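The complex appears here without one of its protein chains, the remainder shown in place.
== chain A ==
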Amino acid sequence: MKDSLVLLGRVPAHPDSRCWFLAWNPAGTLLASCGGDRRIRIWGTEGDSWICKSVLSEGHQRTVRKVAWSPCGNYLASASFDATTCIWKKNQDDFECVTTLEGHENEVKSVAWAPSGNLLATCSRDKSVWVWEVDEEDEYECVSVLNSHTQDVKHVVWHPSQELLASASYDDTVKLYREEEDDWVCCATLEGHESTVWSLAFDPSGQRLASCSDDRTVRIWRQYLPGNEQGEVHYLSCRGGMQRLLTQWKCICTLSGFHSRTIYDIACLTGALATACGDDAIRVFQEDPNSDPQQPTFSLTAHLHQAHSQDVNCVAWNPKEPGLLASCSDDGEVAFWKYQRPEGL
């Protein structure tokens, strides 16, 4: 199993600090990393090695917790504990901070771009999720402030093709949001995790959502649209007894017993998922080829102990190169891995 995940290289991305998060650009040619040193670094390949092509240092006063590339690849958003979100515009190897989004009361924990590129979501320890809209002149305006969670919101992620937003929180739930009339509303709450939900990832088809938690499990959720063949029907009872058919999300699989500590991040490919764990390990799970899509089963196909010397905070699959995985850790390093799908799967 060890052979299925091979180390390609390491870089000391955020020396004497933590590396918190990684994001590949849509073309798969650049990797952005961010950390406790308040900096963002952009990595690219030069031959066989990864080198730092840019350092974005004047943007934030405190830890940069997450970074996210826009769908067009020309912008990078960074979420910081200094309560702001910076939007950087890429001009070849240079990045310029074009806007700073303010408004959250305290640490911003995550930022994510919608597939259309016109919307951005941020979330914070202030328990809220904000949706922002960007216009042609790169002006950002707040479109909605969502206060559905009852605790710190750790992560936000958009559906790959729909304007559907998901958030994960210290309140142990995952929530989904949609636009309705002139505002955004929480359209579903996924309960099941027994502790903080740290991260989320949609699978490339958007049919499934994976969540990972401090309860050391991964849960896979599936969307059931009204009128689905499985006969899953769900209503929302509003004031006035009006009932609305809702899309419902059901937990179709729970991976438990595989992780010995908190799972901090999860990344999905079609049929496979990678996890970042507080036990310093990286794991890859593959969906069993004959399992029922409504009740899938997964097998652990890679378990790399000591992938890093401390907690692994993030794992990210390269969007263009199959099997190329990047990871980062509290030890400040970024590692690159090649995942080989084991024989027979």
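The rule we apply is simple: a residue touches a chain if its C-beta (ideal position, glycine included) is under 8 Å from a C-beta of that chain, and two chains touch if they have at least 3 such contacts; residues count from 1.
To be clear about the criterion, contacts and distances are computed from a predicted model.
**Student:** Have a look at "Armadillo like helical domain containing 3", "V-type proton ATPase subunit", "Septin" or "Cytosolic iron-sulfur assembly component 3" and point out the UniProt protein name belonging to the hidden chain.
**Tutor:** "Cytosolic iron-sulfur assembly component 3"
**Student:** Looking at the full complex, which residue from A:S57, A:N147 or A:S195 touches the chain that isn't shown here?
**Tutor:** A:N147
**Student:** One chain is left out of this view; which of A:E102, A:D288 or A:E321 touches it in the full complex?
**Tutor:** A:E102
**Student:** Tell me where the left-out chain touches chain A, residue by residue.
**Tutor:** Interface residues of chain A facing the absent chain: 81, 102-103, 105-107, 125-128, 141-145, 147, 150-152, 170, 182-183, 238-242.
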